[in-house]
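Below is one structure. I have some questions about it.
With one protein chain held back, the other chains of the complex are shown just where they sit.
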Amino acid sequence: MPPSSTVPLPRWVLAGAVAGALFLLLPLAAVTAEVNWAEFIPLVTSDASLAALSLSLRTAAASTLLCILLGVPLALVLARTRFPGKRLVRSLVLLPLVLPPVVGGIALLYTFGRQGLLGGTLDLLGIQVAFSTTAVILAQTFVALPFLVLTLEGALRTAGTRYEAVAATLGARPWTVLRRVTVPLVLPGLASGAVLSFARCLGEFGATLAFAGSLQGVTRTLPLEIYLQREADADAAVALSLVLVVVAVAVVGLSYRSAPGRSASTRSAAGRSAPAGAAG
Amino acid sequence: MSRCRFGTVITASLVVGVLAGCSNTAAQQRESGQLTVFAAASLSAPFTRLAEDFEAANPGTAVRLNVAGSADLAAQILAGAPVDVFASADEANMAKVVDGGLTAGEPRDIATNTLTIAVPKGNPAGITGFADLAGAGVQVVVCAVQVPCGAAAAELEEAAGLRLSPVSEETSVTGVLGKVASGEADAGLVYVTDVLAAGESVQEVPFPEAQQAVNRYPLVQLAGPADADLAAAFVRFIRGAEGQAALEEAGFGAP
Partner (left out) sequence: MALRIQAELPDRGVDVAFEIGDGETVALLGPNGAGKSTVVSLLAGLVQAENGRAELNGTILFSLSNGKGLSLPAYRRGTSLLAQEALLFPHLSAEENVAFGPRSTGTSRRAARAAARRWLAETDAAAFASKRPGELSGGQAQRVALARALAAEPDLLLLDEPMAALDVETVPVMRRLLKRVLAGRSALIVTHDVLDALTLADRVLVMQEGRIVESGPPAEVLRRPQNPFTASLAGLNLIRGGVSGGRLVTADGLQITVPDAGAAAQAAGALLAAFPPSAVAVRRPGAPGTADPGREVLSVTVTDLEPQGDRIRVRGAGLAADISPAAAAELSLGVGEQAEFLLDTSAVTSYAATAVPG
């Protein structure tokens, strides 16, 4: 823990901080207050709810895996190489962060859809993306990938290249350096990036709705279920919202506990903060 | 929107008080002859035109038209949104508002709507009627049963004795139209008016069974903030010849 500042902050900063925190927390409190507790258990354990929750967790896990597979190489290239147009590539990679998700969904539709850019090719390979769980995973990966790339690239930059240089002079090939030095050093960053991506996948709505459709157990994830329930049964929507909030809080809480975000360049700090799993 | 007002009150009183302007629209409204109308999304095009016509016929009047899904609108009205007239796309959501005791008059139907089959341009799957939708390999998209167009589709399936296996149950007509227009789906069940509004992007395949599930559009005057006579005048205007003509032109059936 860094020592708290000895110079006190101006009071108005504290007032602003309180206002900001309330602004974020009040809506959550309001949702909680709105929950019909008598009906809560039946509402969240209905077939539709459980199907949505299970689908959300499964697709978010698969998407996170895909984010890692695609995002780690991307982050490495962005952090460790120089090539013309790199700034442009980075901006484009981060585009889904600022793009309305529904735009992402439409873009995916015109890429992987039946009539899309790759639709014909995929069709020939016997892959039907439209209205499948695969479409949900693609949509989630599309919106969540920048979170992983951004977090990991930051971690890589902080870790620097000095350890990698030492490893190379000791005779380690690039793959060994990556596996035994680079990845263990940025493991906390990778973990927090993955958790952020997972959380973003769980919350994904717009791109899924536009690209994958909505069918119970196949494409109707928890956010889509909430949106739909809201039409007919407000109590169910509120109860499911609370479930999603709780899952998200748990996931984010976990990430902040596991990722101390300390720089790996300070010898002593990095030594202690490296997770036990990295030792092997 | 009522959400805005609700949120603003909390935020304003508890946090900063910056956005307070939003909460006294009711008072401003009465002075300026403003009328707030909540209408189902499918009524968007005719109501927009009718609102303009009404303003022109009643100088000094401003009609604020809020268009969304009927369930959303009903929920907002029940949450205290200041609304003078409500037009729903189904009877269920109208019933909620009536049960909430917020009406200033009896709801009466202003239009009807029937389902039709929307197919992508060129009708690649060669759909010719309702029975084709149950064919193997046909990708059909419908509305979820929780929304009016989905309820109507379910009713139709029941009446026709046909089980559809949709690949997606969308939360709105827009969702169904989007999937059809992009060619993802081979066919979708939407309202006649939606196909008309969608223009070139989709084609219609009419089918006789559609008449077995007719959707009714009730309209009611609410105890809103505007002058009751003004609201009543708007209701009369919609129910009158001019209103009916505009609705018919948009594809709606007579009530």
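Brief remarks follow.
The chains carry the letters A and B, assigned in the order they are written, with residues numbered from 1 in each.
Everything below uses one rule, namely that a residue touches a chain if its C-beta (ideal position, glycine included) is under 8 Å from a C-beta of that chain, and two chains touch if they have at least 3 such contacts.
Note that the structure is a prediction, hence the values are computed from the model and not measured.
Considering the complete complex, the chain that is not shown touches A. Among A:68, A:168, A:234 or A:252, only A:168 touches the chain left out of the display. Touch with the chain that is not drawn comes from one residue among A:181, A:201 or A:224, which is A:181.
Mapped onto chain A, the interface with the missing chain covers residues 162-163, 165-174, 176-177, 180-181, 184-185, 187, 264, 267-272, 274, 278-279.
Note that in this section only the chains that are shown with their structure count from here on.
Chain A and chain B have centres, each the mean of its CA atoms, that are 36 Å apart. Taken together, the chain A residues at the contact with chain B in this complex read 19, 22-23, 26-27, 30, 109-110, 113-115, 130-131, 209-210, 212-216, 219-220, 224, 227-234. Note for the complex: chain B touches chain A at residues 7, 10-11, 14-16, 69, 71-72, 75, 139, 141, 144, 146-147, 166-171, 175, 178-179, 182-185.
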